[in-house]
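One protein chain is absent from this view; the other protein chains keep their places.
Letters A, B and C mark the chains in the order given here, with residues in each chain numbered from 1 onward.
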Amino acid sequence: MARVVVDVMPKPEILDPQGKAVTGALGRLGFSGMAVRQGKRFEIEVDGEVTDERLEQVRQAAEMLLANTVIESFDVRVETPIEQATF
Amino acid sequence: MARVVVDVMPKPEILDPQGKAVTGALGRLGFSGMAVRQGKRFEIEVDGEVTDERLEQVRQAAEMLLANTVIESFDVRVETPIEQATF
Amino acid sequence: MAPRIGVVTFPGSLDDSDALRAVRLAGAEPVPLWHANDTLDGVSAVILPGGFSYGDYLRCGAISRFSPVMDELIKAAGAGMPVLGICNGFQILCEAHLLPGALIRNDVRTFVCKDQAMRVESVDTPWSSHFEQGQEITIVLKNGEGGYVADQGTLDRLEGEGRVVFRYLHGNPNGSYRDIAGISNERGNVVGLMPHPEHNVDPLTGPSLDGTAFFTSVLDFLTAKV
Partner (left out) sequence: MADTVDNALKTPDLGQPWAELGLKPDEYERIREILGRRPTSSELAMYSVMWSEHCSYKSSKVHLRKFSELSQETPIGKLLAGIGENAGVIDVGQGYAVTFKIESHNHPSYVEPYQGAATGVGGIVRDILAMGARPIGVMDPLRFGPLDAPDTARVLPGVVAGVGGYGNCLGLPNIGGEVVFDKTYLGNPLVNALCVGVLRHEDLHLAHATGAGNKVILYGAATGGDGIGGVSVLASETFDADGPAKRPSVQVGDPFMEKLLIECTLEIFQAGIVSGIQDLGGAGLSCATSELASAGDGGMHVDLDLVPLRDSTLSPEEILMSESQERMMAVVEPHNVDAFMKICEKWDVLATVVGEVTDGDRLLIDWHGETVVDVPPRTVAHEGPVYNRPYARPDWQDRVQSDTPESLARPSSGAELAQTVLAMVASPNLCDKSWVTNQYDRYVRGNSVLAQPEDAGMLRIDEETQLGVALATDCNGRFAYLDPYAGAQLALAEAYRNVAVSGARPVAISDCLNFGSPEDPSVMWQFTEAIRGLVDGCKALGTPVTGGNVSFYNQTAETAILPTPVVGVLGVIDDVTKRTPIGFATEGDEVWLLGDTRDELAGSAWAEVAHDHLGGLPPTVDLDHEQRLATTMITGAAAGLWSSAHDLADGGLTQALVESSLRRDVGVTVTLPEGVDPFVYLFSESAGRVLVSLPAGSAAQLQELAAAGQVTATRIGVVGSAGPDAVLTVEDQFSLALSEIRDAWQAPIPAALGV
């Protein structure tokens, strides 16, 4: 079983109220000079091996469902299992 | 200016209703054998250079604000600028 | 015979019974439709009601948009059938690309339930013809993701073609671009808006009766056609 990650981010020209709020909150907490945009991360456990074909399927799934390409862009990549719960 | 990415995921033992719903929808759309967990991705533009100290700050910010460590784990890393809008 | 107007129930639809009631009070025949059936049951107009279909998980409307009934709806809308998307229904219509743009999280980042003032900007749709151009109305607004966004080109085109149907007044409740509360497609038969006209048809339970005209408008449209 392998893991494919799909990152979905709001397009730069689209309002990102959550990112804006987080940026503001960080400032108030004393973390200065950080500008945040907030998107989504999907971790997909894919049955079987991640062939090019399989990856193409994930790409299609992202295009069709995981991202709304009117307002979001996405990125698909295979991830070598990182450890969960790093902290 | 550099980009730090914070990935926040529901802890594995915690119910992820969103991921569950997405998994179901993918199945109905004919994308079989994919199990999805849904988390958040924060892209942080950090002013100045990303020193160890700066990274530690981001880590603190993640712990304090970006992740709810009761139910989520997170991961901080520096990203070499990828291209926006890959697709 | 009174025109038959369908209301689709998706898993997680909440205001379907209200929409059916509003249709009935307006004098049309309400027809419940089920998302998993690939038929519109011969209705002459369809309402996609409010709610949290599929829990609003992933993105509002993103999963419902692929329900079997939607294929039929997309065809019918293309052929000119009046379609109204209310709140979650509006989100579904955008996800299905029957309407341009998208709805994102409110800029206030909380769910907002309030009696919202808005202006009727277009009476040239089957869902708004009973209003006066420029009329100020009050309609219940309740959602967490009601911020309407689209690129500048799309917004300019919507404005230019008179397709902004409703606009918020006295303060923008959710960060919608250009205070947009509702829009239509090019032909005008498909209308989506965030506020809930179906909650404004009964003096006992709603803050106004301003929702009634949505349903009598379409009833007239359908009756005239027959």
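As a working rule, contacts are C-beta pairs under 8 Å (C-beta built on N, C-alpha and C of every residue); 3 or more make two chains touch, one makes a residue touch a chain.
A quick note: this is a predicted structure, and the numbers were derived from the prediction, not measured.
Displayed chains that the missing chain touches over the full complex: B, C (touch as defined at the top). Touching the missing chain, out of C:Arg59, C:Arg105 or C:His196, is residue C:His196. Touch with the chain that is not drawn comes from one residue among C:Asp56, C:Glu121 or C:Asp179, which is C:Asp56. In the full complex, subunit C contacts the hidden chain through residues 11-12, 14-15, 17-18, 21, 36, 50-52, 54-57, 108, 110-114, 140, 142, 144, 196, 198-199, 202, 204-206. Counting over the whole complex, subunit B has residues 10-11, 13-17, 20-21, 24, 68, 70-71 touching the chain that is not drawn.
Just so it is clear, only the chains that are shown with their structure count from here on.
Rounded to whole angstrom, the centroid-to-centroid distance between subunit A and subunit B, based on C-alpha atoms, equals 6 Å.
Spacing of subunit B relative to subunit C, judged by their CA centroids, is 34 angstrom.
Counting partner chains per residue, subunit B has residues 22, 25, 29, 38 touching two or more of them.
Shared contact sites, meaning residues of subunit C that touch two or more other chains, fall at 58, 62-63, 66. Per the touch definition, subunit A reaches subunit B in the complex via residues 7-9, 11-12, 19, 22, 25-26, 29, 31-48, 57-66, 69, 73-76, 82, 84-87. Here subunit C touches subunit B in the complex through residues 54-55, 57-58, 62-63, 66, going by the rule given at the top.
Subunit B makes touch with subunit C in their complex at residues 17-18, 21-22, 25, 28-29, 38.
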